[in-house]
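These notes concern the structure reproduced below.
One protein chain omitted, others in place.
For chain A:
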């Protein structure tokens, strides 16, 4: 994962999803609907990060395809999550996955800060 500048500017947060800087709705898995995070427990932040794609092109062997992701819910304590999986560590990060169907990465966990970040584009709001 490549580092990018971190901004905590929440000025242009999506109003239908974010209220008082927190997730207004329950965060669920896009694929199986498993509950990942309850409402108002993730802090909306903007930061540019590269995340591996959820569906990798298997024809490109040994090459991980990433995409840039900007919007995240920041969760300080991992036990705040309802259901979540943590992968083994890769370069100081663990990737987050759905605890029920293993879809992911839905975000990442920073081994240094011990904070988790869930990508808004990788989950469903309900």
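Just so we're on the same page, a residue touches a chain if its C-beta (ideal position, glycine included) is under 8 Å from a C-beta of that chain, and two chains touch if they have at least 3 such contacts; residues count from 1.
Quick note on the criterion: contacts and distances are computed from a predicted model.
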(message) Missing chain, UniProt name, options "Exoribonuclease phosphorolytic domain-containing protein", "Gaa1-domain-containing protein", "Mitochondrial inner membrane protease subunit 2" or "Ras-related protein Rab-10": which is it?
(response) "Ras-related protein Rab-10"
(request) With the full complex in mind, choose from A:53, A:92 or A:126 the residue touching the hidden chain. (result) A:53
(request) For the chain that got dropped from the picture, name the residues of chain A it touches. (result) 31-32, 35, 38, 41, 52-56, 58, 64, 76-90, 94-95, 97, 99-105
